[in-house]
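Every protein chain but one is kept in place in this view of the complex.
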Amino acid sequence: MNYISIQDINSLSKWVKSALKIKKNPLKNQELGKNKTLGMLFFNPSLRTRLSTQKAAINLGMNVMVMNFTNEGWTLEFEDGAIMDSGASEHIKEAAEVVSQYCDIIAIRAFAGLADKEKDYAETVISGFLKYATVPIVNMESAVRHPMQSLADAITMEEYKTKHKPKVVLSWAPHPKALPQAVANSFVEMMQMQKDMDFVITHPEGYELSPEITKDCKIEYDQNKAFENADFVYVKNWSNFKDYGKVTNTDPNWTVTAEKMALTNNGKFMHCLPVRRNVIVSDEVLDGENSIVIQQANNRTYSAQLVLQKILKKL
Amino acid sequence: MNYISIQDINSLSKWVKSALKIKKNPLKNQELGKNKTLGMLFFNPSLRTRLSTQKAAINLGMNVMVMNFTNEGWTLEFEDGAIMDSGASEHIKEAAEVVSQYCDIIAIRAFAGLADKEKDYAETVISGFLKYATVPIVNMESAVRHPMQSLADAITMEEYKTKHKPKVVLSWAPHPKALPQAVANSFVEMMQMQKDMDFVITHPEGYELSPEITKDCKIEYDQNKAFENADFVYVKNWSNFKDYGKVTNTDPNWTVTAEKMALTNNGKFMHCLPVRRNVIVSDEVLDGENSIVIQQANNRTYSAQLVLQKILKKL
Partner (left out) sequence: MNYISIQDINSLSKWVKSALKIKKNPLKNQELGKNKTLGMLFFNPSLRTRLSTQKAAINLGMNVMVMNFTNEGWTLEFEDGAIMDSGASEHIKEAAEVVSQYCDIIAIRAFAGLADKEKDYAETVISGFLKYATVPIVNMESAVRHPMQSLADAITMEEYKTKHKPKVVLSWAPHPKALPQAVANSFVEMMQMQKDMDFVITHPEGYELSPEITKDCKIEYDQNKAFENADFVYVKNWSNFKDYGKVTNTDPNWTVTAEKMALTNNGKFMHCLPVRRNVIVSDEVLDGENSIVIQQANNRTYSAQLVLQKILKKL
């Protein structure tokens, strides 16, 4: 069993229930991971994902080994048949096969490069590990997806929803740098698995996510209209998908403010963090009592722990 | 309970006694830290502090998670109300609150920038964590203080003192690079808590530490005179406090040599390390039998372990 995409979840509602059980008693399964080793491979920086996944593994009694590829100056080749006479010193085939021998589970972070859409959306790194590793693979944010985040988001919404069929808005917001679409993509995929939620995506025209991800999700270009009666507002910047990886819009009118939140149904504010204050969202909203970003980050531990626990049980 | 400054110690003599007890039997409290996690956050490099604090945590049965902010390219915003449209990608508020959820204790290293005296002496980083974290904070060297070092220094002096009221000299020595005042500051604050020690600070004129730190400590600008009959000579470079963060003096006459040590009462040589040989101190002194720098470094483990143990008992 791997955990690459939110679609690796057979029943989202059951998973969410299981995660909330883990949250009540996180040390219950300390024997499960005994003498099992989690290898955490980082091709990009990480704070929340690094610490929460490590904490989850510790809660399960696992050993953790961390490898920072970027800091180590270690680059991998992903092309089959490459003549490796420059650049990368090792092919993904050897790296994945070798690391599999030292670890029981491998967790990987490898962001989109945002230069080559096809390469990014082919999920070169995580696919390479999936192809060549001989142990389960966990996605700690790949080029296209961040499914441990989205599972944590689902857990958080379950905790904070106040009615049977809440309205959930995914809103784009401005950001000075080009960011991947991974968090938004996985959130959309997770929402498509929710049975009793109304979901709408709002962003400036031209900022459409991949249609293969959004499928028939409702898109509303008027942010104010989208926010009306929302129970959850999930905010995230992403760079342009069509004009790939470019920042073509930094319109401050899309910043989430108290005025905009006033349009909602006393809606909760969510963001995966890190968040740029007064760019993505105003201090007033982020520090307000309807902001649940800290609780959301806390659920990263239980999201990761559920994933590791499911995999450990199948080892 | 936090450990930010040596002034967080209620009774220095009792703490020193407790640390010496720990040193005799460091594994006695292995159950105390079971299932507790220490998060170590480094905004600057560390060798001794990193390894000794980690070792202390291990001795107490704790789990340790390490995050290197500098290497990760992760910078934090500390200003309230900042419009975060450039530079830092995360505010201390979120970072501190989030990491608090994954750790039972957070230890932080964040040196003085030496560019802005007010900002440094406001202890921006450690104060930010104190303000927003929801778990105890331990100072692994902040802009202004290094209280785990000073506690280790007190332990070491207790072990090596040969008379009731020893004379202790804190001596500046030259160094090619601008160094923070933190070690000297905390040493001064620790000496102010010592009941039976004569204390004198010696440095070139113009190299006064903050008067808010040194208060009424005796200052002697003649290094030779200061060394007379000293039982302990604690040597440390610091950059100029008045002409803030500048190196305005590299006078090799301040290097500690055997001739100077001959003026002391068979005095012990101390330094927090790392030390530049034949700049701060001559090989002869550092390698001599009165040098106790290695023993001093060893006590870093027991200093850290005492601090963690005190905090764990109050969790």
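To keep things simple, chains are lettered A and B as they appear, and every chain counts its residues starting from 1.
Quick note on the criterion: a residue touches a chain if its C-beta (ideal position, glycine included) is under 8 Å from a C-beta of that chain, and two chains touch if they have at least 3 such contacts.
This is a predicted model, so every value here is computed, not measured.
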Identified contact with the non-displayed chain, of B:S5, B:S52, B:Q181 or B:T264: B:S52
Taking the full complex into account, find the residue in A:V99, A:V144 or A:M157 that is in contact with the omitted chain. A:V99
Hey, which of B:D80, B:D243, B:E259 or B:D283 is the one touching the hidden chain? B:D283
One chain is left out of this view; which of A:M1, A:L32 or A:M67 touches it in the full complex? A:M67
Selected residue (touches chain absent from view) among A:N10, A:S86 or A:T162: A:S86
Touching residues (missing chain, whole complex) on subunit A: 35, 37, 39, 63, 65, 67, 71-74, 77, 80-86, 89-91, 93-95, 97-99, 101-103
Contacts of subunit B with the absent chain, listed as residue ranges: 27, 45-48, 50-52, 54-55, 58, 68, 71, 176, 273-279, 283, 287, 293-294, 297-298, 301
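Quick note on the criterion: only the chains that are shown with their structure count from here on.
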For the C-alpha superposition of subunit A onto subunit B, the rotation angle in degrees, rounded to the nearest 5, equals 120
